[in-house]
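With one protein chain held back, the other chains of the complex are shown just where they sit.
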Amino acid sequence: MVHRGDRLFAAVALLPSVALVLMLIAVPAIAIFALSVQEVSLGRASGTFVGLANFRAVLASPDFYTALINTFIWVVGNVVFEMALGLGLALLLQQGFRFRSLARAVILAPYLLPTIVAVLVWRYMFDDIVGIVNRGLMVVGLIERPLQWLTSPRMAMFSVILVSTWKFAPFVVIALLGILQAIPLDQYDAAKLDGANAFGRFLHITLPHILPVFLLTALLRTIWSFHKFDIIYLLTGGGPIDATTTLPILVYFKAFHDFDVGGAAAVALIMLALILACLGVYFALLRRSERRL
Amino acid sequence: MTMHRVADRRPSRRAVLKGFAAAGAFTLAAPHVARAAEVVRFLHDETDPPTVEFFNKAIAAFQADNPGVTIEMEAVGSAGRLQKVTAMLNAGTMPEIFKILPEERFSFGAQGFLEPLDDVIAEIGVDQYPARMIAPIDGKRISIPYTIGHSSVFWYRDDLFSAKGIAPPADWAAYLAAAKALTSGDQYGTVFPVNKNRVTSLFFSQYYWSAGGTYFDKDLKLVFGGEPAVKALEFQKALSKFVPPGVANYVNNDLVNAYLTEKVAIDIWAARLISTAALNKPDLIARTKAAKRPAGPAGVGVGFANANNLALSSEKVGSRSIAAAKKFLLYILTGDRAVDFALTAYPHLIPPTASVRSDPRLLAGTPQLAGRRDLADASFDISNTLDFESEAGATIENGTVVTTGVSNPLIGTIIARDIPAQMVQRVVLQDLDPTEAVAWGRSEMEATLAKARKI
Partner (left out) sequence: MRRREPGRYEASLSLHTTTSRLAVYLLAFTAAVVIGFPFLWMIICSFKPPSELYNAPPLFWPVAATLQNYADLFIQTGFARYFVNSLIVAIASTALSLFFGSIGGYVLARFDFFGLALFAGLSLLCYMLPETLVVIPLYMLASLLGLQDTLVSLVGANTAFTLPFALWFMRGYFRTVPIAYEESAMLDGCNRFQTFWRISLPIALPGLVSVGVFAFNNAWNEYLFALVLISSERNKTLPLGLSTWIGQDSIYSWGMLLSGSVLLTLFSVALYAATQSKLAPGLADGGNKG
């Protein structure tokens, strides 16, 4: 029901947000759109107009498709592990037990550490000569020879996903903890009286309640993983060779190593199209889940 | 009832908000309060705390002697420098003095972003500098060296060599043999990077030049390839058996770290190795010595040394206090300041002028390196070295490297795209045949040049 003064209230309430957000989107978005149709090198504000040449060049280069596949693996790996681990930990940390606050603090800590620092610590741990991870695993007897965490093509992708999951699963935990705590208790009591077991209670009570937040979190994690640059760049630089080169890393290399800013902008816009497609799917699911509640 | 309780706690947030709005306004106002008549902004990436401390002191002294001039220094990590410079170029807010990479000078100069520094250099003396590091670009000198980076000193573990009865290797075959003898278990004979970055290209280039090759000839035609390139890649492939397993991910840092773990016997790198060891593992220095680089097939061990430059931005991109900036440059790059600066990361920061290099206070070194003149001598000796911009058409005559004096604006894009590094990666990591890798590299370089010539 709309009351008197609601329109004014809405306008005033949203105005600062609209202003700030537009500033963050509009200016860069226009710049990127403009750059993508020009041939322009670093240090210049503009270049010659070349229409869709940049896009054609990007879509014709094998680098792009390698990066696309790597990005797919990276995003799926990240989101699946983070949501699964996040949900499990959230359910766990919702239980009342002693030291729960301590456990929560420890499990949350990776999210609170700046990425630069986190990556350097992990590099130190994965180091081929002084790394504690290999040393620890060998001492315990789980491996015989040191593993090449960051320099073997297959392991490298696994390692960066591992570090990223370690860093961002806590975010999922926080998001889900909030909604888990909002579920009314009496629904569980009623279900128990009806004879439902733990799994049944989870499926029919917990899951429907948390589904909107779960999906929203998964959507955001998808968007953020898709664009995550610093973790991979600082850990492996996109290597070995191009085993961990994802689309954001490709953008960086195009802009700052190839000095092809127009091409970088073109990749950025292709990325935008891809993620918007993803969004469509998520929104459909989100709307359905909200209706069920 | 409970909701009211929660609601009553709320209004204090408004007060907090107001408080921070005020703090924010104050923070906004503060920089404008202390502005003097002329401001010279100075951006650099020599960020070791002792170096920053030196700059702070020198700036304070300069400001005391020059009332009306304020120097605003910004120290940025080398990784962030390019992004900052790019942003500031686009916004027209470039600092007066900034650190510039050798390859950037050409494109920045061509676009009118840089102010000539011939007058400052003339006052210091053109012949104070190594000739190839002070060569004009399009007739003007648009940068001034503040230090020399010599990345190719042959450091080795004297104790390990003595234990095995090995002498410092005189050529590539001896280097391989020594590396092999010193590799066993978790001990590695030597180290070099195989990451996709500039330092890997740098290492390859050393060996390529030592085999008699150059990327360009004196007419700036691309001549990369042939026997020297294949030999260099074959050598690195052979050497790769005796290096730590993680080299595919090594950056500059790791070349120092690997040596400091005491697991590497030979490390060709800058004297950053020594200055870092002095801070963290002083006892290692006693067991470290320097030797002449092993000679390549062309008879000389060619190394890599280039100038690290400061440039003066032009008014076009935001510079305002150009005269004051030149005065400050003259001050900071000469006399006691130059010596103090070099001592902050000794003997890694090599003074670019001959008079400072022979300053007795500098040669006395730091207390930690007392009695180790040999280390400083090895670092300061840049004979038989080349860099990317001056290697065009270089030859080896009578055991000495001779340059042609031609500055090469084209090689920057090839190095920025890490093409030499990618060749090394293909050979070492993917077992590609060196001849094929060289062919691949050559075609990539040609494509890069073709594209660059269009812009």
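As written, the chains take the letters A and B, and residue 1 is the first residue of each chain.
FYI, contacts are C-beta pairs under 8 Å (C-beta built on N, C-alpha and C of every residue); 3 or more make two chains touch, one makes a residue touch a chain.
What you see is a predicted model; the values in this text were computed from it and never measured.
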Using the touch definition up top, pick the residue from A:V106, A:I143, A:L203 or A:V281 that touches the left-out chain. A:V106
Touch as defined at the start, partner being the missing chain; which of A:V21, A:I143 or A:L203 qualifies? A:V21
Pick out the residues on subunit A that sit against the missing chain. 1-3, 5-7, 9-11, 13-14, 16-18, 20-21, 23-25, 27-32, 35, 89, 91-97, 99-118, 120-122, 124-125, 129-132, 135, 166, 171, 174-175, 178-186, 188, 192, 198, 201-202, 205-206, 212-213, 216, 220, 223-224, 226-227, 229-230, 248, 251-252, 255-256, 264-265, 268, 271-272, 275-276, 279, 290, 293
Which residues does subunit B use to touch the chain missing from this display? 2-4, 6-7, 10, 13, 16-17, 20, 23-25, 27-28, 31, 41, 43, 45, 47-50, 52-53, 72-80, 83-84, 86-88, 90-93, 95, 186, 197, 251-253, 256-257, 260-263, 272, 276, 279-281
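Just so it is clear, only the chains that are shown with their structure count from here on.
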Subunit B partner contacts - residues on subunit A that touch it in the complex: 39, 41-45, 47, 127-130, 146, 148, 150-151, 236-241, 256-259
Interfacial residue positions of subunit B with respect to subunit A in the complex: 82-83, 85-86, 89-90, 107-108, 111, 113, 186, 195-197, 244-249, 251, 257-258, 261, 263, 413, 416-418, 422, 425-426, 429-430, 454-455
